[in-house]
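Every protein chain except one is present and positioned as in the full complex.
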């Protein structure tokens, strides 16, 4: 088993021990992911990037990753595969010669 | 190297080839993570949970994970470690005997 | 009719002409509000606060307000009343003598 498969096993076991599968439809998992992302973002509110508390970032980031992994599991998606596919796709949208040093979106390059 | 370390290597290489490190401060990475989470959520808008397009979910989820991994890298956090720590912590907040079958928040259990 | 009541009338008429009331349950309206907020936030991504495009901000902000008004309508809430109530409540959480010049959350003041 890969690292993310092991984490998914840990998370689904935690979920099943609590009979939470009934609540974990894909839409609510996506809602939960958004809420956790916002809690992570809140650590930076009214602050410069350096001022966020590292240990709180770790906690909120863990929540984000947990829901992302549960969503991947829901759809039977392999983390490495989807990330590699997306990086490839982004390589075409953002070719080095056009995108280098630019923060523009691909449709404005 | 573990799976997530390999993915982080892939992502930071992609970033560095494009000189994007200058834009990738922790706050903007957290902002980007929120935007990608919302794009994922949009696939479920006005729909029942089953109606989202699986291949689009894969793409948007990949973006979410990419920014989560870049944030972890920014703070030198190990994915497995922070997820395992959080699951442990949640086990104390949500003991099986209290949380079983309930969708309530820990402070309402 | 007040200004926000007039806007709500405009928005619900637009919705009803298109038979969209069937999709506009409160949960999906809250989801839509989050998506629009993220689109607004995207105008600031990788940028300093001054660099966002004002006319695009106007458009995305209008979408945010539209869904906020539709949610208020859904629950029969009066905009002025709920905002005034919240400001009052915040005045107690953030008394001037404690909160002046500080960006801390009320539970850390």
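Quick notes on this structure:
Going in written order, the chains are labelled A, B and C, and every chain counts its residues from 1.
Here is the rule we go by: a residue touches a chain if its C-beta (ideal position, glycine included) is under 8 Å from a C-beta of that chain, and two chains touch if they have at least 3 such contacts.
Because the structure is a prediction, the values reported are computed rather than measured.
Note on the chain not shown: across the whole complex it touches A, B, C. Residue-wise, the contact with the chain that is not shown comes from A:41, picked out of A:11, A:26 or A:41. The chain that is not drawn here is touched, among residues C:17, C:92 or C:107, by C:17. Considering the complete assembly, chain B touches the hidden chain via residues 31, 34, 45-47, 103. Although one chain is hidden here, its contacts on chain C can still be listed: residues 2-4, 6-7, 10-11, 14, 17-20, 22-23, 25-28, 30-31, 33-34, 37-38, 40-41, 43-44, 47-50, 52, 54, 57-59, 61-66, 68-69, 71-72, 75, 77, 79-80, 82-87, 89-91, 94, 96, 99-103.
In the full complex, the hidden chain is touched by chain A at residues 23, 28, 31-32, 34-35, 37-39, 41-42, 44-46.
Basically, only the chains that are shown with their structure count from here on.
Residues touching across the chain B and chain C pair largely coincide in numbering: over half of the numbers involved belong to both copies.
Between the CA-based centres of chain A and chain B the separation comes to 2 Å, rounded to the whole angstrom.
Listed for chain B are residues 23, 28, 31, 34, 37-38, 41, 44, each touching two or more other chains.
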